[in-house]
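For this view, one protein chain was removed and the others were kept in their places.
Presenting chain A:
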Amino acid sequence: MHETELHDLSDDSDYAASQQQASGSIMRCDLGKSAVSEPNGSEVVYSKDNVTIHPTQYASERISGRLLLVKQGSSLFMSWIPYKPSTDGVGYMSRSSNSCPMEKDRSLYTIKSLPLSDVRSIRRHTPALGWQYIIVVLSSGLAFPPLYFYSGGVREFLATLKQHIFIMRSADDANVFLLNDFQDPLQRSLSSLELPGVVSVANRASLRDSLSSVTSADNSERVNQETYDGSASTSEYSGRHKHKAYDPARDLSIQVLEKFSLVTKFARETTSQIFRESHNNGFSPYEKRQQNNYASPNLVGTRPNDAQKNAGVTTVASDPLEFDKLPLVWGKQRETPLCLEEWAAFLDSEGRVVDSKALRKRIFYGGAEHNLRKEVWKFLLGYHEYDSTYAEREYLAAVKKSEYDIIKSQWQSISATQAKRFTKFRERKGLIEKDVVRTDRSVSYYEGEDNPNVAVLRDILLTYSFYNFDLGYCQGMSDLLSPILYVMKDESESFWCFVALMERLGPNFNRDQNGMHSQLLALSKLVELLDSPLHNYLKQADCLNYFFCFRWILIQFKREFEYSKVMRLWEVLWTHYLSEHFHLYMCVAILKRYRKKIMGEQMDFDTLLKFINELSGHIDLDGTIRDAEALCACAGENGTACIPPGTPPSLPVETDMGLYPQDDDVL
């Protein structure tokens, strides 16, 4: 049996030593020198410069380094050592004092003498555009973030591996190379589906070995596992086959690899803890997180027992569709909202925002306290320039007030007689009046009969339809304006903030719907990239138009969360911190959370639309933001490539035709 051979290896002293070293390097990345300065007997068999990781989408935050393969005795080790940044490095300058220091990131991602015996597989990506990269997946299920080969050399890397260790191309995917996988093909393909909590026999053993923690109890357990291997593994995975009808198992294995690569950025910070936990109770930290996640109330579609899963349950992952229970919550812990003291610290003596990127980052991760929104939103929306002074803003407010009054007077001066001959005006006004009376009337600010704030909503929207006559009024606009007026409490300031917002979101309301279509198309590409089984499911269910996400995108999730959370989400989106299109990653994150239900119940378009609509009020905002953050970081360049330039809310490209193409039917 191959397994036997594998275990025999662990009795080999050299092997055990290397494993011990491995566990040390994983648990304490700061220990030991880099591979180049390994003691005698080590030989660098591969060295590649400019191998880079992308912790975020920002080029300035990328970390380049040198990738090495070092042979020591009969073992092969992989290292990736980031370059020391020059002290005036570009990446440093833009970082604020409260952002996490580059140095921490660098040590976080450093790979020191990873024994290749700990690697389960390496996935190669060779996109037609952009850099080649690899994702290294460990036997434990953890993965390192994508390593981008800026100077090429992926093929050479794999060829070098092949010279020194047993490496096999996956039968399922020509871009996946399996290492240390000596099991039968069925087991192999199945094991690529597994969760960390149910690692297969060999991997479980090697994980323990790597932790040098083989107790006698473990030994007996291992014997049992070996005895049962053939049949046990079959039954262990049999649950998966029942979904064969549409089981995207093939894609899922890739999906899993990709998913675990998400994990790495955040998981490495707690690697030692993770291993300790795995060691202590054999229960994966992923599942712990899962429990935490499912302990939160309000999760639609959560069966009662999901919330009650306890540490003893290891069958959680017996079904590949259970993967959505593995939350993607790996984004940074959400922070407390920006408070007044912090806000004041961002401003210089004359009121300029000194480091706008740091401010946007701060708000991205925590939002802003409500009483600061009135000020902060004007910057985020682009109504105020970050480098404007108190005095300039005060002046601007006065100028803009009178400008607003002038535009408003354009429709105010229309007499009843004139209106009779001005159908378009009457219709617009009628449409707006019909909508404002049903916009957020349960929010106290807009509550009750003859509420003056409802009239202000109407006035602003009608004025906007004159300010931007081509675009006019469209349903959904009142939803976008309502929180802005609620925050600003000032008609003119609300109007100009709304104008700034509509600079980006206007195309959502275009007559030809091109803005919506381009976003829905980008969303479908992102899902294809980040969750190909779900994509394949939606494809065969004829749902690829993504119209079931229409409301999410049209009004930035306004209807999906309670009022205060909408304001929180909007300020996060408006930072454009990780991406201008963070809202699309939010969509992916929500869909991923419910993918099991969607696929498991084989929802058709109508059912899916209803399901999505009824998620309103039941989506965990913070968790979803964190998921979206992780997805965004994981997708990186490939994600950006899914979103064509000019896709809203990117600023539209101005043409001679005007921003809002008309057709004959103007309302």
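By our rule, contacts are C-beta pairs under 8 Å (C-beta built on N, C-alpha and C of every residue); 3 or more make two chains touch, one makes a residue touch a chain; residues count from 1.
To be clear about the criterion, contacts and distances are computed from a predicted model.
Peer 1: Mind telling me which option in "[RNA-polymerase]-subunit kinase", "Translation initiation factor eIF2B subunit beta", "Ras-related protein Rab7" or "Cytochrome c1, heme protein, mitochondrial" is what UniProt lists for the chain we can't see?
Peer 2: Going by UniProt, the chain not displayed is called "Ras-related protein Rab7".
Peer 1: Given the contact definition stated above, which residue among A:S64, A:N545 or A:Q602 touches the chain not shown here?
Peer 2: Looking across A:S64, A:N545 or A:Q602, the contact with the absent chain belongs to A:N545.
Peer 1: Which of these, A:R441, A:K565, A:K597 or A:H618, touches the one chain of the complex that we don't see?
Peer 2: Going through A:R441, A:K565, A:K597 or A:H618 one by one, A:R441 is the residue touching the chain not shown.
Peer 1: Please identify which residue in A:I167, A:L338, A:I407 or A:L431 touches the non-displayed chain.
Peer 2: Residue touching the chain left out of view: A:L431.
Peer 1: Please identify which residue in A:L501, A:L523, A:L554 or A:I643 touches the non-displayed chain.
Peer 2: Missing-chain contact among the listed residues: A:L554.
Peer 1: Kindly state which of the options A:R511, A:K539 or A:K597 is in contact with the chain not pictured.
Peer 2: A:R511
Peer 1: Against the chain that's been left off, what residues of chain A make contact? List them.
Peer 2: Listed in rising order, the touching residues are 431, 434-435, 438-439, 441-442, 447, 474-476, 478-479, 509-513, 545, 547-548, 550-551, 554-555, 559, 605-606, 609-610, 613, 665, 667.
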